[in-house]
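With one protein chain held back, the other chains of the complex are shown just where they sit.
Right after this comes chain A.
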């Protein structure tokens, strides 16, 4: 987070006179906000705004802070949380210019002797603010982006593909809700194998409950392919499995770290042509979020909302399919409802409900919520062992 004096290097109009004038009105820092995430606690981040000259200062500062502690060593989540909060208080993280009324500031500037220069400074700051938000697009540009980039990836499971009119859409966050052993992990593994094999895309699998099974993925890959020479098949299999990256995450902070690292990788485009990441799976997000919800504070809900925004941002900007799983809890009248509460409901794009007939390999999937489909539509599919 850069105080106004860092901006002086890049924009000489924001000189010390301007900074003193702003200081008299309570404005100390310039428009360089970090992401949502670090407003609650500050992990290692790269600011997402490209003013190259000034960017280095914040990055160096953040990297220095990174070396102070190592996330993986802190076992206790609460201790981690408190340490993050302590770090965060040290940073001057305040968006003074965004919270102040700039017209009032201009009126004050006119009373000063150097009013012209001050007003130019304010105009300069306004143009910096204009670069801080996403660009405005019109409907045609959005449509082109959706048609060119946001394709549909099939899951490998005909029932779900039929229900979703093709499969999972890129740029959308899809949630699978179901009781335990209703087939959520099976669907995730099936989608993993299908994307890695047919669509030749990279898969990032965040596993919270040690449920990722490479053997099962190999079974799915072998199911749909013709019997061929073993040698060639082994090489193909190796290639396909190399596209799948599995991380074990056991708390939400580790998940944020992994996702931010993924964001940095995707942005710096370190992808080889073959394994462009296409699918991101978090199995299951409810086991990461449920321990921090409740307790009266709003930190848990804020972290959940931040996680949702980060996943949606990754999905939209890097054209990924994001798949998360959620479990169910008991609701009113004994009917089970999805976990994570009311605030989570408005975060995923598509919500599907899975259930499993006891003893058979037939699964039911129904639409809970979809942007362009009525809820309640259902289908059945089979997963063979």
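Heads up, the rule we're going with is that a residue touches a chain if its C-beta (ideal position, glycine included) is under 8 Å from a C-beta of that chain, and two chains touch if they have at least 3 such contacts; residues count from 1.
Basically, contacts and distances are computed from a predicted model.
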item	value
Chain not displayed: protein name in its UniProt record ("DNA repair protein XRCC2 homolog isoform X4", "Ragulator complex protein lamtor2", "DNA-directed RNA polymerases I and III subunit RPAC1" or "ATP synthase subunit a")	"DNA repair protein XRCC2 homolog isoform X4"
Selected from A:238, A:268 or A:346 as touching the chain missing from the view	A:346
Per the touch definition above, residue among A:13, A:102 or A:246 touching the missing chain	A:102
Selected from A:129, A:162 or A:329 as touching the chain missing from the view	A:129
Residues from chain A at the interface with the omitted partner, ascending	23, 25-26, 28, 31, 33, 35-36, 39-40, 89, 92-96, 98-103, 126, 129-130, 132-140, 142-143, 146, 297-299, 301-306, 309, 312-313, 316, 332, 341-343, 345-346, 349, 368-369, 371-372, 375
